[in-house]
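Please read the structure below before turning to the comments.
Removed from the display is one protein chain of the complex; every other protein chain stays in position.
The block that comes next holds chain A.
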Amino acid sequence: MAKGERKAGAVPPSGGGADAPAGGFVQLLTPDGEHLGSVTTADGTTYSVDFTDEEYRGLYRDLVTVRRLDAEATALQRQGELGLWASLLGQEAAQVGSGRALRPQDMAFPTYREHGVLYCRGIDPIMPFGLFRGVDQGGWDANEHKFNSYTIVIGSQTLHATGYAMGVTMDGKTGSPDGEAVIAYFGDGATSQGEVNESFVWSGVFNAPIVFFCQNNQYAISEPLERQTRIPLYNRAAGYGFPGIRIDGNDVLASYAVTRAALDNARNGQGPTLIEAYTYRMGAHTSSDDPTRYRIASEVESWKAKDPIARMRAFLAKQKVAGEDFFAEVDEAAKTLALDLRERVLAMPDPQPVTMFDHVYPHGSPELDEQRTAFTEYHASFEGSGH
């Protein structure tokens, strides 16, 4: 199809098996670990992956690693080393699949839960720990890693992503296979926010090279999906004039294949796509949450059977792409990384209090200089204050 002629509207996914929601979703790897090869949706698009064995193993390694890092973070939070943690447990496939589909030149705008994408972007996984430990508010180089700061106010980052994508167009970096694309992450709850809807309007109107990646993990803290919408979320895209598609969010291959295609469409000048990754948040919303108050154990159990890592492992084993040695080695490597992380987190120093005055304005301000000086002198006036 020529540029700009891409069919606007929700793309009915095809099938997805017995575990699919009503209306289906794109699935390439079943919960039993069966690789479906390729899937063709109702609009005639075919999705498939063409990985080497090494690449399949790499994806598995990513999944296991980010789960292990997340588990370590949860443990550190319980031990009082982190003030809070937003766990990605259960959402590894959505994050790793989409994260690995990004090319180096693509820019990502996360929420506060995208530790898996952060990992895929090559950022030291210790970075988000600073935020949750309370020693900083992030602080990785967004431009270097093409991964912006975590955004805690729900939905705001979708507009930043849209504006950035408009800039990509203005820079002439679209309309070719080597162009740039942008991805914005958000949850099902976020789809109710005005700013997310404004970003849909904007992206549609300006044909921005952007992929909206909604991880529908079924809850916004305690509020179930039914409190945000009465239609499937991917159907929303139709109202804004671009395609929406639902994927099995626990299937790393579908996540990769569909995100890659959407990013390619964006970089080729065909505008936005909304991807709804249908998944489940296995843990609490954050470490402050008590999910037993609003959801039942059997629901959690039913999603356990769709675990993204178990199915990838079953596939690798069945296809003899990997054996027990490999799985053991991956576990061991992930554990080593996690323990190293733990050590570094425990050794993370509190910032020097006076640094709180840094980076308010690019060129400082006399007022703040005065306050900083007063602060320093005040603290120095305490004997043995150490400041």
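Throughout what follows, a residue touches a chain if its C-beta (ideal position, glycine included) is under 8 Å from a C-beta of that chain, and two chains touch if they have at least 3 such contacts; residues count from 1.
Quick note on the criterion: contacts and distances are computed from a predicted model.
**Q** Looking at UniProt, which of "2-oxoisovalerate dehydrogenase subunit beta", "ABC transporter permease", "Flagellar basal-body rod protein FlgF" or "Nitric oxide reductase subunit B" names the chain that isn't shown?
**A** Record says "2-oxoisovalerate dehydrogenase subunit beta".
**Q** For the chain not shown, which residue from A:149, A:192 or A:229 touches it across the whole complex?
**A** Touches the omitted chain: A:149.
**Q** So one chain is hidden, and I want to know which residue out of A:32, A:124 or A:141 touches that hidden chain in the complete assembly.
**A** Hidden-chain contact among the options goes to A:141.
**Q** What chain A residues would touch the chain not displayed?
**A** These residues of chain A touch the chain that is not shown: 109, 136-143, 148-149, 151, 153, 156, 158-168, 170-171, 194-195, 198-199, 201-202, 205, 358-363, 365-368.
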